[in-house]
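One protein chain omitted, others in place.
Labels run A, B and C following the written order; every chain starts at residue 1.
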Amino acid sequence: MKCIVLEGAAGLDNLKLIERDIPRPGPGQILIRMKAASLNYRDLINVTMGIYKLPFIPLSDGCGVVEEIGEGVTRVKAGDRVAPSFFQTWLSGRPEAHLLGSSLGGPIDGCLTEYMCLSQDGVSKVPDFLTDEQVATLPCAGLTAWRGLMEAGLKAGETVVVQGTGGVSIFALQFAKAAGATVIATSSSDEKLARAKALGADHLINYKATPEWAKEVRKITGGLGADHIVEVGGAGTFVQSLQATRIDGHISVIGVVGGFTQDIPIAAIFGGNLHIKGISVGSRAMFEDMCRAIAVNRIEPVVDRTLPFAEARAGFELMKGQGHFGKIALKIA
Amino acid sequence: MKCIVLEGAAGLDNLKLIERDIPRPGPGQILIRMKAASLNYRDLINVTMGIYKLPFIPLSDGCGVVEEIGEGVTRVKAGDRVAPSFFQTWLSGRPEAHLLGSSLGGPIDGCLTEYMCLSQDGVSKVPDFLTDEQVATLPCAGLTAWRGLMEAGLKAGETVVVQGTGGVSIFALQFAKAAGATVIATSSSDEKLARAKALGADHLINYKATPEWAKEVRKITGGLGADHIVEVGGAGTFVQSLQATRIDGHISVIGVVGGFTQDIPIAAIFGGNLHIKGISVGSRAMFEDMCRAIAVNRIEPVVDRTLPFAEARAGFELMKGQGHFGKIALKIA
Amino acid sequence: MKCIVLEGAAGLDNLKLIERDIPRPGPGQILIRMKAASLNYRDLINVTMGIYKLPFIPLSDGCGVVEEIGEGVTRVKAGDRVAPSFFQTWLSGRPEAHLLGSSLGGPIDGCLTEYMCLSQDGVSKVPDFLTDEQVATLPCAGLTAWRGLMEAGLKAGETVVVQGTGGVSIFALQFAKAAGATVIATSSSDEKLARAKALGADHLINYKATPEWAKEVRKITGGLGADHIVEVGGAGTFVQSLQATRIDGHISVIGVVGGFTQDIPIAAIFGGNLHIKGISVGSRAMFEDMCRAIAVNRIEPVVDRTLPFAEARAGFELMKGQGHFGKIALKIA
Partner (left out) sequence: MKCIVLEGAAGLDNLKLIERDIPRPGPGQILIRMKAASLNYRDLINVTMGIYKLPFIPLSDGCGVVEEIGEGVTRVKAGDRVAPSFFQTWLSGRPEAHLLGSSLGGPIDGCLTEYMCLSQDGVSKVPDFLTDEQVATLPCAGLTAWRGLMEAGLKAGETVVVQGTGGVSIFALQFAKAAGATVIATSSSDEKLARAKALGADHLINYKATPEWAKEVRKITGGLGADHIVEVGGAGTFVQSLQATRIDGHISVIGVVGGFTQDIPIAAIFGGNLHIKGISVGSRAMFEDMCRAIAVNRIEPVVDRTLPFAEARAGFELMKGQGHFGKIALKIA
């Protein structure tokens, strides 16, 4: 089989397409023929900054078909289409350090491969009406957006701000609309805002034209502020998020697109009685709840572009440029 | 002004249309010119069984326009369209005995009147796009359905069972759909089920044709059971609700349409790890959250029939017959 | 090894002490040398009513020492003292039907044995300062009480009613006191009430002398009612529990000591805005949280009496008589 590994050192130059033997599923394991994968900003950081021990196969997110099952496997059968869980051992309940250490695409070999061998507990069946590429966007980006909104108890009628038009933000937009919320989308591009509107966004803010977007959110919400902000961590966004959130509102912190530390006015946190929740993906149970919501509401993940498997590197370059809208996928088979 | 009071003794025969002086708003109070009212099953019980001290003006639910404001009133101004709160003093937070004693239509004079004088704290502004009659259905029936679903943390993708096609059940159907849920509706009439379908119900069960509706719910949900049942208390429904609910699922108990006591298999409660929550309407804060969700999702309350104010008695007779679908309203002005 | 099985038919007469080969731990499994076990009312029902397929080894609750570990075992090592989980596969998160089917003492062979072979995932380490018999009371009775109080969000200062002096009730008393609550204990025996007082109960009600104990609870709480009732299901207790609970209060339904169905006034549920939660034991994560609370607060489970392993039948007879206070244990080794 073919797979792409990060070898020797961090950096896009060190992604190598190699051949390995197809693994065999042991007891409780399954062999998956991978069909598609997708890229996350986390993958870009992992590959360019070398966070995990090398070599490893990048990409947490994919979709495949069960090719063979090992002894004692009952959760799935050959022919089932599945997605691997981002955290292979976080099945349900609270996160714990040892569960969070089981992520694919580092430290565990990920989806940039023709075949994967995983525990039967590490995969879930996925909605039929989605393409392989669409399924491949769910395990990290989809689940992160879902969990952020759900853990904050999103209710119909509330207002959600999504920042930019990356994968998590677009999922948050779609999930929030399915749940009956009002969505305010921000972007530096009017063209992207137009696409966000087509997906249901109720209010649009071009933060290049309106750098103080928090004030605009206050205006749109009649002074109240947003009930919920999905904070992807763009440069300086956190401080404005604190200003844009209603008293007792929620900020889901899901990323560091704009840098690793930010100078935070602490008084805004307690003055606003804010709930700030760090979200790193989620459990298999959450994933399955999300898939049900996707099926019931016929939500179609937005795949901006699909590249062939072998052009993974080009995908990473695209992601770096931040010119995409939604997700970048790779076709494996 | 004209109003209808229950005088002398319980019973529909004792509803009397009388004249009273228009009250004047004291400090912190407002005078409301009533435009519409609506009937609830609770009103029927109050009038026919005489639960509160006589005489009183029946009906908790209405809609009117602020005609005059007393000294110090700031929450509303003359000309604002408002709905009175079911519980006049339950503004927010947990219910408490003394707050629950402040209900309109008994013990406090209700909406079957041309003018009402209430505390400014006892009303809320309402969505513009609704008719007066539609607004008049919200304070009890709408809010009960809303709170039942929200307190159980309804999430997109979950399955909700609504029983019959009375006011609360139809609101629950509409709110559940707005929140991205799957809805199973039950009724003894195929015609009513067809109307439920037109409102978005995903699955229909005629419980005359299929008396063991709980089994049908299990079948529809692939064996899992419903995440949530809005239990209106029809004869024998509670026991089937216990059977139809998924492990760790929710039953919102909101009424006693079918009788005041039921023989309950206790083991089903703990075997199922069920959450059973008694819901008696809700607070003003919940009402305002609901109104926001109604506005965002353009939800139109279903008014089955509107009668003139003076024909309130005919409305009660209609309700008794249980032939209605959604709400019965009265036009006052 | 020796073990006691229920064979042929339900009934205490069919408990047989037999010999079997000591099992060997497979991959991921551990062999436990059992030291003690304890009896629950559920075990009595299982044995006398034959709920599970025969033959099986009764008793869900025990304590033992790891004797040998299978390949790949990392959670425990030989020499560790552990308690098996009541539900062998419910590790964390929500209960699900398939997890709740994994209970010990039926359908899975239980603790009335000298040796058990279990998955490493099916046991937890236990606090050092407890005796083997004390540990053996935790998996079902302790955890049921713990989960009931915790899921209802028990807070310091709240009032908890515990009914009678069986295992779960005494644990609820001890956990509630550790959490800073006021405890009202009921019993038909002044002597038992005196023992409850010695364990920290703040108020005592002899329900023989005061059959309307709900009224007494109202009086003690200044009219408010109890925040929380741990409902063990004694004859007719449910109806009084509904009356004794404060508006918006909690009833944890954990058993059926007094019969399998009860006639319930539905209006009391919604009039009181009550939360009724069915509790069937809990997950391993909850068990480990409970053990931590036991260790921090030095809570000693109350063992009423310890009988030799071979006299299990006498233990069941004792339980039937309901004369015990706290738990009945068996010494195995």
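The rule is short, and it goes like this: a contact is a pair of C-beta atoms (placed from the backbone, for glycine too) under 8 Å apart; a residue touches a chain by one contact, two chains touch by 3 or more.
What you see is a predicted model, and the numbers here were worked out from it, not measured in a lab.
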Touching the absent chain when the full complex is considered, from A:L112, A:V217 or A:I276 | A:I276
Sole residue of A:L39, A:V253 or A:A312 that reaches the chain not shown, by the stated touch rule | A:V253
The one of A:L100, A:A295 or A:A314 in touch with the missing chain is A:L100
Which residue from B:G8, B:G93 or B:P308 sits in contact with the chain not drawn here?
-> B:G93
Out of A:L17, A:A209 or A:I264, which is the one that touches the chain we can't see?
-> A:I264
Interface with the unshown chain - residue positions in chain C = 150, 153, 155-158, 175, 178-182, 289-290, 292-297
Missing-partner contacts on chain A, residue numbers = 94-97, 100, 223-224, 233, 238, 247-248, 253-256, 259-280
Chain not shown, touching residues in chain B | 27, 91-94, 283, 285
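Methods note: only the chains that are shown with their structure count from here on.
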Report same or different for the chain B and chain C interface, where same means the shared residue numbers exceed half of all residue numbers found there.
-> same
How many angstrom between the C-alpha centroids of chain C and chain B?
-> 41
So chain A residues touching two or more other chains come to none
